[in-house]
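Note that one protein chain of the assembly has been removed; the remaining protein chains are unaltered in position.
Which chain is which? They are A and B, in the order written, and residues in each are numbered from 1.
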Amino acid sequence: MVNDKPETVLELRHLRTEFGSREYPLVAVDDISFEVNAGEILGLVGESGSGKSITLRSILGIVRPRGRVAGEILWKGRDLAALDEAALRKVRGREIAMIFQEPMSSLNPLLTVGLQISENLVAHTGLDAKARRARATELLDMVGIPGARDRLGDYPHEFSGGMRQRVMIAIALASNPQLLLADEPTTALDVTIQDQILRLIQSLSRDLGMAVILVTHDMGVVAQTCDRVAVMYGGRLCEVGTTSQVIADARHPYALGLLRSIPRDVAPRTPLYSIPGAPPALNALPPGCAFSARCPVAGPECLDLRPPFETVGQFHKVACHHRFEALAHFNQQEAAQ
Amino acid sequence: MSAITHTEPHRPSRFRAFIGRAFSRPSFAIGFTIIAFSIALALFPQVFAPYDPLAFDMTAIQQAPSVAHPFGTDNFGRDVLSRVIWAYRVDMQMALFATIFALTIGVTVGAFVGYYGGIADTIFGRCVDAIITFPFLVLVIAIVAVLGPGLINMYIAITIVNWVYYARLTRAEIMTQKSSDYAAAGRVLGYSDRRIIFRHLLPNAMSPIIVYWMTDMALAILLGSSLGYLGLGAQPPAAEWGVLISEGRNFLLTAWWMSLMPGLAIVLTGLGFSLLGDALADLLRPKGR
Partner (left out) sequence: MPSISYLLARLLQIIPTFLLVMVFIFLLVRMLPGDPAIAMAEAKATDAQVEQIRHNLGLDRPLPVQFVIFVKNTVTGDLGRSIMLKAPVTEVILDRLPTTIFLALYSVVLAVFLAGPLAFLAAVRVNSATDVVIRSVFQIGLSMPVFYIGLVLLTVLAAQLRWFPVGGYGTGFLDNLHHLILPALSVALYTSAIILRNLRASLIEVLDADYVQFARSKGLSTRIIMTRHVLRNALVSTVTLLGLSIGNLMSGTLVTETVFAIPGVGRLMLEAIFARDYPLIQGLTLTFAVLVSVVFLLTDIVQSLLDPRLRKA
């Protein structure tokens, strides 16, 4: 925040991804706009089914051919949404890499770890076999796999869950990407391992100057890891801001509810708050605000009128018609406890 | 009172919903229609058959398919269509008898070895390994060879081999059901093993078994007609599709319809059962939850 304008590497403008037939499309993600700055970690938060993963997959274009992507995905000034497969392949893995939620199923069980790293290098670098081997060892070493040199010939099933996630990160980082898309990389892991992987991602981001979009449903992970946060609900964005802004000063009723559902400084045995209702199905979204059906402060217009994004502070934006009522409502609740 | 008014409309509506869901699938609707029609033909062939299947007509020998004889006539002037329709009786019977005993025995054995495990299960596993080492048809005809050709012996031979497949399937289902909470609850309540198996575990394990049964009836018709064709199943002059096809074999050049027309009945009925099986597999699959 020293410079008023940090360098932006990725900018999404009105991203929309739909599936199914053109006549009755299933809109998974709609009107998503945010930017990612060089070297920062952006958290993308929301319940399962809120469109976080689809957003990441849309950036790389791997939702195609079944999904249709509209809007602009500006990567260093170039619109990825307009590129064809061949051109996108040069960006995937080389400039933007991705890691997935399930380390068990995301590595090809039939291929050695060494090959899965080196195929990345074959696609994006001119290294010869010997140099690829050296680079692969270096990568495994970097992500903290002991005895890296001897493990290149091993298969994924010979690694533990946490080690597999490290291997996946090593594969993703093979060609020095400037942006890492991490799709719930710690959800499938034990709590202690989770912490190690998050620290690893953090330190890699810092050391390599690599930006990260970290998808998660865990506000604790966000608080611990991210510089900025974007909150998604029902395929739409509801609040964007720095981590401290969103955690300490959330304005959107969904973000407020999400934060209330994690225990902080409460007496033992206080019942946890949970947002009433269930996330909406993608084919049953109202034309207005996606959260209106579960919102404690929704008014009649919320159902039909989509709330615009309004700036509430430096870097802090919220999409809600009733953000003052929301704040009042949740403050009251808190006081009542 | 209120309990009755509450549950009464609930049950039929759920059943009706299932039927509605089933018939909205083309595969179920088509399969069901074919099988219902086949059963009708098997029960009342005299109603549907245009001619007496056994009446010789020396004025109409080996006539090609026409309006009068849609499937043509055979070397004795008999109407092939009528013979095919009368054959439904034997072939539909094969679908039932070649599977139902195997199903009963297999499900019982599978349920017991699956529930008790131990040494019985080990022996069972070895037997299964040994039996699947024989090609199905080879073992069946070897047994028929010892017992002698004929329908009844064919049913016995098929049952001897076929129960294994039902038992294997049931065993696997029971093993997964056994570890569930309601089985544990039954044990805690002190129910007898037999009650737990037959009242609690088996009903929940039945869906895949029924689906397999449908497919197996299609296979039974293929197998039974193959044996009939080879001369080891139904014996002439019984009208059975495989036998009819075999009788026409020597006239392929002059009267191809004698062999090829009866085969259409096999394909249609087999298709009916397998469509029904596929549709039921989709319908009965537990919803992800």
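Note that a contact is a pair of C-beta atoms (placed from the backbone, for glycine too) under 8 Å apart; a residue touches a chain by one contact, two chains touch by 3 or more.
Because the structure is a prediction, the values reported are computed rather than measured.
Here the missing chain is touched by one residue of A:52, A:92 or A:323, and it is A:92. Residue in contact with the omitted chain (choice from A:29, A:136 or A:168): A:168.
In the complete assembly, the contact with the undisplayed chain comes from B:253, out of B:67, B:189 or B:253. Of the listed positions B:28, B:71 or B:229, the one in contact with the omitted chain in the full complex is B:229. Touching the missing chain, out of B:120, B:206, B:238 or B:271, is residue B:271.
Here one chain is not drawn; of B:29, B:139 or B:206, the residue touching it is B:139. Hidden from this view is one chain, which touches chain A at 57, 60, 62, 85, 88-94, 97-102, 105-111, 119-120, 123-124, 155, 157, 168, 171-172, 181.
Chain B meets the missing chain through residues 126-127, 129-139, 141-147, 218, 222-223, 225-226, 229-232, 242, 245, 249, 252-253, 256, 259-260, 263, 266-271, 274-275.
As a working rule, only the chains that are shown with their structure count from here on.
Centre-to-centre separation between chain A and chain B, using Cα means, comes to 52 Å.
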